[in-house]
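Omission of a single protein chain aside, the complex is shown with its protein chains in their original locations.
A, B and C label the chains in the order they appear, each numbered from 1.
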Amino acid sequence: MFSRVLIANRGLIQANCVRAVKELGCRAITVYDPGDRQNTGVRNADESHELKVGNSRIPYEDIDQIVALAEQLQVDAVHPGYGFLAQNAVFRQRLQAKGIQLIAPGHAADVQLEDKPQLRRLARSLGLPVLPGSDTLTEVAELKAAAEKIGYPLMMKASQGYGGIGIRVIEREADIEPNYRQIKGQADRYLSRAEDVYLEKYLPGARHIEFPLARDQFGNLVIFPERECTIQRRFRKVVTETPSSCISSVMRGRLKTAVEILMNRLKISGFVSVEFLYDSASDQAYFLEINDYIQPSHSVSALHTGVDILREQVSIAARQRLTITQKDVEPRGVAMGVFIAAEDPEHGFVPSPGVIERLHLPYGDGVYSQTNVCSGDSVGTFYDPIIALVMAVESSRERALAKMTTALDGMHIDGIRSNIPLMRALMRYPDFVRSQYDARLISDGESRERIYENFRTREQSEIAALIAALSIQRDANNQNLLDQARRDSRSKIWDMASDLFSRQK
Amino acid sequence: MFSRVLIANRGLIQANCVRAVKELGCRAITVYDPGDRQNTGVRNADESHELKVGNSRIPYEDIDQIVALAEQLQVDAVHPGYGFLAQNAVFRQRLQAKGIQLIAPGHAADVQLEDKPQLRRLARSLGLPVLPGSDTLTEVAELKAAAEKIGYPLMMKASQGYGGIGIRVIEREADIEPNYRQIKGQADRYLSRAEDVYLEKYLPGARHIEFPLARDQFGNLVIFPERECTIQRRFRKVVTETPSSCISSVMRGRLKTAVEILMNRLKISGFVSVEFLYDSASDQAYFLEINDYIQPSHSVSALHTGVDILREQVSIAARQRLTITQKDVEPRGVAMGVFIAAEDPEHGFVPSPGVIERLHLPYGDGVYSQTNVCSGDSVGTFYDPIIALVMAVESSRERALAKMTTALDGMHIDGIRSNIPLMRALMRYPDFVRSQYDARLISDGESRERIYENFRTREQSEIAALIAALSIQRDANNQNLLDQARRDSRSKIWDMASDLFSRQK
Amino acid sequence: MKYQIKRADMRHNVDIDGKYDFIDESPVTVDKNSYQVRVLETDVNGALKVVMINRKIYHVSVRARADGFPEEVVLKGVPYRLEVEKIESTRYRPPPPPKSIPGDMLASMPGQVVTLLAQEGEQVEEGQSVLVLEAMKMENEILAPKSGKLVRVAVKEGELVMKGDPLFEVE
Partner (left out) sequence: MKYQIKRADMRHNVDIDGKYDFIDESPVTVDKNSYQVRVLETDVNGALKVVMINRKIYHVSVRARADGFPEEVVLKGVPYRLEVEKIESTRYRPPPPPKSIPGDMLASMPGQVVTLLAQEGEQVEEGQSVLVLEAMKMENEILAPKSGKLVRVAVKEGELVMKGDPLFEVE
C-alpha cells in the first residue's frame, strides 16, 4: 500500500478521496485554493498545502506547482479526482518522471486510453460495433471530405477530449470550419494536442449506457450494473440510473461480454467505465469510449452495490487484489442520482453564482444526499457549478422515480437559481417516466419548455398571477400610506407606516 | 389508503413522514412551533398549521390543540413520529373518539402494549425468558418488599415509560423512596398513570438487542436483522449496529422464533421492535419490552436493507399488505449509525445550545449523513438535542468501524459542543472494537475518561500545550505593543498594533 | 383592485381587496377560486419572499421590469413569465410594454471571453451567437438580442469581464 497520497482536487471528491486514503491507512495530503480552506477535505487531511493562484485562476490545474509539491512532499501517488488534471497526459508523465504514480488505470503498453480514435479502431478489431467515423484529423479540408463520407449530422470531438470539453454537433458542411476553430480554442486550455479532432456519426435518438468496472493487476474483473446517463446538459451527465431501464437482459449480457473482451485485451488495471450508445429503434449498441477516471456518478453505484469504489480504486493502483467479486455487485433494486447545479436552465444553463442563504437537502428512508457546501457559502464562477448529489434507492424504477420526485420537491436552495425545478418537472414528464427519451430531452430548449409546461398546473398558474398582483397591490398600498402621511404629517399615519414596514421585516 | 394524514412532529422524522405520506399519494399535513417554520417538513407539506405556544412551551405535546386541529382538518390518520405524543394513550383515545386513527401498532384486544408488567407476564407465559421483577406497584413499602425478593441492584421503571423517561438504577433499599418520588415527578409530565412503577433485576453487564419487524393485518410477518443499541447515554440510544456483533447465529435464530411467537400471540399489525437484554457471560437473553413506535434507529435498518420502513408503516396502518418478504431483508454486510447530539459529554451530557456556525457532515462511498439543521441555525433547549445521524455500511464490522472512524473524524460542528469527539474516541477504544462492553461504556464517567485518555496521544498533548502557550504569548505580545504605544505615542507603533489586530480578523 | 394577468395563453382575473395587509390570513379571488393568503416573510424592501396560500408555504421571488411591474414569478423554483395587462383602479395604470428591445448586451456573470464569432460592423440575426464567454468551466454562447447591425464589440478574445460589463451592441 502507499504510505503518502496527495489528493489534487476540491469539493466532494476531495473529501471522499481523503476518506478512502485514510481508511486504507495512508497519510492523506491535499492542496487547496485559498478560497477553499473551509472545504471538508482540507480540514480532514493529515496535511494541507495552500496553492498559489496564478493568472489562470485555477491552481488545481497548475501542473508545475502540483508536481513540484508532490516531489517535495515525497508522496508515492497522486489522486487527481475527476476534471482538472484527471486525464492530463502531461501531468501523468511529469509525475512518472519523478517516480510518483498518478492514480489512473494502467493498461497494455501498445494503447493510449486518451486517444479515442485509436480506441475506436481497437474496439472494431475486437468485433465491437463502433459508429462510422474518422481517424484523427487536423485539416478542415480533410474534415470536410471525411464528413461527406460519414454523412450529416455528426459529432466533431477533440481526440483527447473529456467531460464535455471539445465536443460539437455538426449539422452541415458550413459548420465544420467555425466549430473546428472553437474546439481548438477550448481544447487549447485543457488538452495537450488541441488540434487533433475526429468525426463520428451523430445518433440524436440514442441513449448513453456505461458499464463501470474494476480490474486488478492479477486480471480479476468485476463489472458493476450498468449506469444510464442519457440525461445530459452540455454533454455533462445530470441524471444517473442503475441499472438502465432501456436495454434487455440479452443486450446487457452481450455488452458485458464485449466489455470483458475489451478490458482483457487492454489489460486494464484500475477503475474505468466503458460507454456505449444504444439505439433503441434498431436495438443496436455502439462502443463510444472508455472513461478512465473515477466519475461523479460512481457514488450512485456505491450506494446501489454497497462497494467502496474509491477505496478499491486506490487499492488496485497500489497493486492490491480486488476485495470484491462479481457476486457482490449483483443488482438489487434501482438506484438513481440527480446532480444539482447552481445554474439557470431557463437561461441556457448559465451559471448562477451567489450566496446560498439556506440549503435544505432531502433525507429519508432510501433518500441520501451529499453536498460540498453549507448555508452561507458562496458559489463562485471559477469551478464546476455542481453543489449536491441527491440519490434514491428502491425496489423498482417506478418507485425510485416516485421517491426521487418527492425528494426533489423537498430540496430547497435559497439565494441562487438551480436546476432543481427542471429536475422536479423531469421526474413527472411522461416521456421520461415511460423511458422514451434521448440525450436531447433537457438540452433542447423546446423540449425543456414542454417539460416545464407539463409541470405548470392551472392552480400554480393562478397562484403565480396572484403573487404578481399581490406584489403590485402591496407596492400601491405602501405608496398610499406614504402619500397620505405626506399630506397630513400630524396624523398617526407615520407610525402606522413604520409599523407596517417593521412587521414586514 | 388514507387521503389526508397529519404529521404531528418536527425535525428529521417530520420531513421523513411528509415524504413517505406523499409517496403513498396522500395529502401530507403538518403542524409547527412558530420557531420551526423553516423546518424541511414544514416547507414540503401540502398544508402547514402553526401551533399556538402555551405555557408548556412544547406545542407538539398539546393534545387538546392537536386533536382539535386534526378534527377540523378532517384527516384520516395522525402520524406521531417518535417522542412527544407517540406513545401517549390519552392522545390515541381522544383521536379514536373522533374517528381518527393514530398510526401506531394494532394488537389483540386483551393486551395493552404500554403496560410493561402485563407484557412481561404474557411473554413469560409464552415461554420467553424474562428478568426477575415485580408487577405494577404504587407503594414504597411494597416496592421495598419486592426489591428484597429480587435482590439489588435493580431497575425501577415507570410502567408506561418510554424513551428514557422514568427509569432509575437502584443500588440499595435507601434509594427506593427518593427514586420513586423522582420517577413520579418526571412521569407526571409525560405519562397518564405516573404513580405506576415496577421493578426489574438490573444486569449491568448486559447488551441491548432489538428485532425490528413489520406485521400486516393479514398476518404477514417480516423480521429485520437485529439492531444492537447497547451504547446509550441516559438510557437513550447513541450507537446502532445491525446485525449485532455479540450474538451467535443459534441465539439469533432462537430470538427470532421467540419474536414470531410473541407477535402472533399479540396479533400485532404495524411496525414495532422487540427488545432483549443479552448477558454474554451466561449466553442468556431476556425479553425486555416492545417499542411500539418508529425509532430514530430505523434509518440504519432502512439503509441496510433498502426497505422504506416508514412507507411500509403507514401502509400497514392503512390496512394494506406488506410489499416486502423475509427474503428482502436478509443481512448484507454491516450498517452502523451514530447519533450526533448538541450536548457536552465532558460535563455529564448537559445540552449545549447555541448557534451552529458551520456544519460539515461526512459523505462518501458507504458514508451517509442526515440532518435537520443548517449552518446558521440555533440549537434550542426545548427539544431533543439530536442534530444529525451519521451512517456507514460495509462488508464487515471491522470495515464499518474503520469507515465510521474516518467519517466522524471528518464531521465538524463549529459553534456548539457535541458528542463527536467522544464518538471518535469510542470507535478507537479497544473494548468497543473487540465488542467487549456493556451499557455503562459511555454513561459511566470513569469509563468515559478512559475512552478519552486512550484517544489522547502524546503528540496531541504536546499540541494542546503549544496552543495554550501560544494563546498567552499572543496576549503578551499584544500587551507589549500597546504598552510601548502608550509610552511613545508619536512613534509608528499604533499603526503596527492596529495592523496586527486587523490582520487577525 | 382588479388585475388582469396573462400567463402563456391564459388570462387570470385577480381580485384583491385593498383593506388587507396580508399579515393575517385574508382572501384573494383568482378567476373562480378563492385563496386564503398570508405573507410570512418579505425582504428589507418589502418584496415578497414567503407566502402561505391555502395553508401551503410558497417561497417566491418576483422579477420586475425596469418600470417596476412584475414580469416573472418564481414559485417553488418554477418560473412563470407573465404580463400585467390591466389594473382596474382610478389611480394606477400599467405602463405600456417597452416598444423596442434594447440592443446592448451586458455580461450577466464574470468570465473570460474565449471566442468572438462575429465582427464589428457585421449584420447579425436575432439569436445568433456573437461571442463565447467561459465561466465556471463552461462555455456560454452570448446571442444577439435582436436582428441588426453589430455596431460595437466592447471586448477582445481572452479578456476577463466582470458582471455588468458591456459586451456588444446591436442596432
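Keep in mind that, in the parts below, a residue touches a chain if its C-beta (ideal position, glycine included) is under 8 Å from a C-beta of that chain, and two chains touch if they have at least 3 such contacts.
Bear in mind the structure is a predicted one, so any value in this text is a computation, not a measurement.
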Among shown chains, those touching the left-out chain: A, B
Absent-chain contact - pick from B:S282, B:S396 or B:S461: B:S461
Which residue of B:L122, B:I420 or B:A439 touches the chain not shown here: B:I420
Chain not shown: contacting residue from B:G161, B:P243, B:G366 or B:P385: B:P385
Per the touch definition above, residue among B:P34, B:G54, B:G151 or B:G185 touching the missing chain: B:G185
Residues of subunit A in contact with the chain not shown: 29, 37, 42-43, 45-49
Footprint left on subunit B by the chain that the document does not show: 83, 164, 178, 181-182, 185-186, 234, 343, 346-351, 353, 380-385, 412, 414, 418, 420-421, 424-425, 452-453, 455-456, 458-478, 500-501, 503-505
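In this section, only the chains that are shown with their structure count from here on.
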Centrality ranking, top chain (CA atoms only): A
Centre-of-Cα separation between subunit C and subunit A, whole angstrom: 29
Geometric centre distance via CA averages, subunit C-subunit B, whole Å: 48
Shared-contact residues (touching 2 or more other chains) in subunit A: 412
Contacts with two or more other chains, residues of subunit C listed in rising order: 59
